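For subunit A:
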Amino acid sequence: MEKTSEPFNGYYTIPKLLERNADIYSTYPAYREKEYGIWQTWTWAQSLEEVTALANGLIAMGLKEGENVAIVGRNRPALYWSFIAAQMVGAVPVPVYNDAVGDEIAYVLEHCSAKFAIVGDQEQCDKLLEIKDKLPALTEIIYLDPRGLRKYDHSNLHAYKDVQKIGRENAQSQIETLDKRLNNQTENTTCVMLYTSGTTGKPKGVVLTYKNVLSASKAASEFDNLKHTDEILAYLPMAWVGDFIFANGQALWVGFCVNCPESPETMQGDLKEIGPTYFFSPPRIFETMLTTITIRMEDASNLKKKLFSFFMSHAKKVGNDILDGKNVGIADRIKYAVGDFLIYKPLKNSLGLSRVRVGYTAGEAIGPEIFDFYRSLGINLKQLYGQTEAGVFVTLQPDKEVRADTVGVACPGVELKIGESGEVFYRSDSSFECYYKNPEGTASTKDKDGWVATGDAGFIEEDSGHLRIIDRAKDVGKMADGSLFAPKYVENKLKFYPNILEAVIFGNNKSHSCAFINIDLAAVGNWAERNNISYSSYQELAGHPDVVRQIQDHIEEVNISLSSDAMLSGCQIHRFLILHKELDADDGEMTRTRKVRRRIIEDKYSDLIEALYSNKTQVSTETEVTYEDGRKGSISATLELRDAEVVTEKVKAA
Partner candidate 1 sequence: MFFLLDPFFYEIVISGLLAGVMYALVALGFVLIFKASGIFNFAQGVLALFAALTLVGFQTGQIPFAHLLSVFGFHVSHWGSGFPTIIALLFSLLVMIGLAWLIVQIVLKPLVNQEGIILFMATIGLAYVLEGVGDLMWGANVKELNVGLPEGPSEFILDTTDMFIDKLEISAAVVAIILVTVLTLFSAYTKMGRALRAVADDHQAALSVGISLETIWWIVWSVSGIVALVAGVMWGAKSGVQFSLSLIALKALPVLMLGGFTSIPGAIIGGLIIGLGEKLFEFYIGPMIGGATENWFAYMLALIFLLFRPQGLFGEKIIERV
Partner candidate 2 sequence: MFYREAGDFKTSYKSDQETFPLKLDKVLFWIAMAIAAFVVPFFLNEYWEKAIFLPFFIYALAAIGLNILTGYCGQVSLGTGGFMAVGAYASFKLMTGFPALDMFVVIMIAGLITAGVGVLFGLPSLRIKGFYLAVATLASQFFLVWLFNKWEWTYNYSATGQINSPQRDFLGIVVTGPYTKPWATYLFCLGFLFLFAWIARNLVRGRIGRSWMAIRDMDIAAEIIGVNPLMAKMSAFAISSFFVGVAGALYFAVWLGAAEPTEAFSIDQSFDVLFMIIIGGLGSILGSLIGAAFIVLLPVLFKNVFVGILGIPTDIAEFSQIILVGALIVFFLIKEPHGIVAYWRTLKGKLRLWPFPY
């Protein structure tokens, strides 16, 4: 390719990239969708035609430059086209979560004063029509699937196909308009606006320019050497930045194919059919897959089970090393190859992951066991760290430097900085422009030098240069000796054990940390059943000596793992107890989304915390509980306080 000073070789907007792809990859598949039993396919050339038709239709219907177009629906090629069509006419696409309820949609549409809305089907249409009174700016709604909409008032309602038809009819007369609008755009034109769900307050509209989106797409694509023959499965919400960057940014930049499943229910089957080569998924999906594997293997014949566990344990031993290209003995390699034929390949095949060249997981911490399981099968699964404001990529794990506990090195073009409080900052071409209609918000996140605060605390490993995320910055505290106190980090480590449902760690400004544990009644109950241990209540099971011992083992393992980390070594758990009741949202101890409310628990169980920081081995307590029907009662219990073994610096050295 010709070298230019300009980073995008002249293709500095997404519509320009589409034209390029239609030109150089004209007959390659651009979009596929499973519909009517087969994978309907559109090449890049066909896609350009479809998009242009829609864009012309939008112009004819009066969409102006700078206006916003809301897009609501599940992943479908036609909706991906509407992004580009909106961009073509100089409007800004604003994708909205399609499972959002009326109020949330209303807020977003009102805030961005969307003029047009392009929706998937009757369901979304109904949602919009319900709140239409609150949205004076919204003039036209365009729907994709006409089913059930036949009898609706069509004065402001249009079928997607009809809009394209109008567009095709007006294509000739609008050539100049469209050209002008395309050429008016620069790399600083807004490419898309993505609303972050935001844990607190109202969603914020993150404005990303073409430069933001394309530099992120370009950097990450080059980082992993993506090719135009790659395939992805687009099944994550279109309003989420990841899907936007993968299926719009990278797909257009690289020219690979975006495949849309038939319906959310058939996603697993569709995944298997397509066998994507570039795959992204939050940890949740990998967890579910692993659970399914385990359950299905439970019912397998003995021979299969034995083969499976034999080769899986071998994979655990050497799989990761082989994937990382490390030195592995010839015998182990042969054994791995046999396992590959008998177990790993068929397994990957039936999960639909056998063709994955590059796989990413992000969004939250993934259990190391789960992560290693997939990697040991030979799937190049990696972690990345990112956020909407960064156009996804802040850090990525390079091939062969993949570990469960880091999130990789800075993405090319991204600068990293750790603040005084331990907070991670970054700066790059792909960092967002601003929050839409929210200058204060912008200012508080992005300083005048362009550094963006992530809100996460972390540190960069000295020897490897990898970033490690510890916790939300606001949750990180200090121990009495000044070392880092990262309760959520430790809690997550504990929660990776299936026996532990919840854990609450205390220790801010204290000399050492202590823990409350909730056992997982399902998992432990299952164990009890297998071992013929009878119990009548959570409390009784939680107090069983064997259970306590198991939990103690888990805690001590966590301590060992923490001790290997100089910064976090101080967080090791010295004492713990198993709570006599499950933390419950009805009692206000957790949020409805099952997040622990630390402050309330600290107050409510102050007597227990006090006891943990004393020398007692037992404590009696009484707690008020709320029953499901709203009645209140109380339970009293005597709890055992246990010391856990802690690894000191000295031991580690030995």
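Just so it is clear, contacts are C-beta pairs under 8 Å (C-beta built on N, C-alpha and C of every residue); 3 or more make two chains touch, one makes a residue touch a chain; residues count from 1.
Selection criteria: all candidates are chains of the complex that A comes from, given by their letters.
For clarity, every value in this text was computed on a predicted model and none was experimentally measured.
**Student:** By the touch definition at the top, subunit A has one partner among 1 or 2 in this complex. Which number?
**Tutor:** That would be candidate 2, which touches subunit A.
**Student:** Considering only the defined contacts, which subunit A positions touch candidate 2 in the complex?
**Tutor:** 32, 37-41, 231, 272-275, 293, 296-297, 299-301, 304, 307-308, 341-343, 345-355
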